[in-house]
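The complex is shown incomplete by one protein chain, all other protein chains being positioned as in the whole.
Entry: subunit A
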Amino acid sequence: MQALTTEQIRAVIARGKLRDNIFKAMGIFCLSLALIVIVALIADMVMKGSERFTLDFFLNFASRRATQAGILSAWVGSLLVMLVTALAAVPLGVAAGLYLEEYAKRNWLTNVIEINISNLAAVPSIVYGLLALGIFVYQFGFGQSILSAGLTLALLILPIIIVSTREAIRAIPAMIREGSMAVGATRWQTCRYHIVPYAMPGILTGVIIGLARAIGETAPIITIGALTFIAFLPPAPFMGEPAAGLFDWVFAPFTVMPIQIFNWTSRPDPAFEINAAAAGFVLMAMVLSMNAVAIWLRYKMRKNIKW
């Protein structure tokens, strides 16, 4: 092989550096494209929807007239569905994570559960909707209610909560468990007074990310047959005539923010585009602020905890 002269070597190096820089530019371009999409999305919704950011928009029911339509039933529905989802998914997810990290023996049952959880994460969300339609709506007879929707979304975000709980627990060093058991605590007492409290920030991060995902989910809720036009609120406990029971709202028909947006987006009348933009912005604000809290929590956690 012929030896290269200094000039040639310099040319080779220059070419390599040029390629590096071209790739760097491509990387920055792709990243900024992602940023541009977020900015364009938010800017578009703010500009189109700005005239609807009034108190009336939040306090009016859906209407056939675009200018009078509001998102009252949608945001109340979203909040109530999230409440049911959180009440179902958080205890189940934390308990399952605790079991897999602290109790489970290495056997086939544990393997089945673990493989199953990682596979559930890849199941399309609309399939959960079909599950809920078959099981919750018809077999259990919950109907097309807040309860059905909340439980469906709880199953959907369960893997997220389980995985984050497990990661948080795994970060706790073994000496904590050994210390607790050495003074005579049982396994449950160790979990109850040490593992769960120390893992709390990590668990909370997973819960918030899971709920942020759930509040934006549309497909499974449409599949169980949520109505798109609701001009009333679920019965508040002990109100109305005759007085509603404490949990009557759970079985009420409902709508949620994403369904309201879908409904307005798919109407041909462009006046509803403005409503869709405004409602979309409200939903984005909810989801992004939840995500921001989670990111901040994780950042803080990484800084504070030193075992």
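Simple rule for what comes next: a residue touches a chain if its C-beta (ideal position, glycine included) is under 8 Å from a C-beta of that chain, and two chains touch if they have at least 3 such contacts; residues count from 1.
Basically, contacts and distances are computed from a predicted model.
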item	value
Chain excluded from display, named as in UniProt, from "Ubiquinone biosynthesis protein UbiU", "Phosphate transport system permease protein", "Sarcosine oxidase subunit delta" or "Amino acid/amide ABC transporter membrane protein 2 (HAAT family)"	"Phosphate transport system permease protein"
Residue among A:I38, A:L59, A:L79 or A:A171 that touches the chain left out of view	A:I38
Residue of A:L72, A:A86, A:L158 or A:I203 in touch with the missing chain, whole complex considered	A:L158
Given A:R19, A:R170 or A:K300, the one touching the chain that is not displayed	A:R19
Footprint left on subunit A by the chain that the document does not show	16-17, 19-20, 23-24, 26-28, 30-31, 33-35, 37-38, 40-41, 44-45, 91-93, 95-96, 98-100, 103-104, 112-113, 116-117, 119-120, 122-131, 133-135, 138, 155, 158-159, 162, 186-188, 209, 212-213, 215-219, 222-225, 228, 258, 261-262, 265-266, 273, 276-277, 280, 283-284, 287-288, 291-292, 295
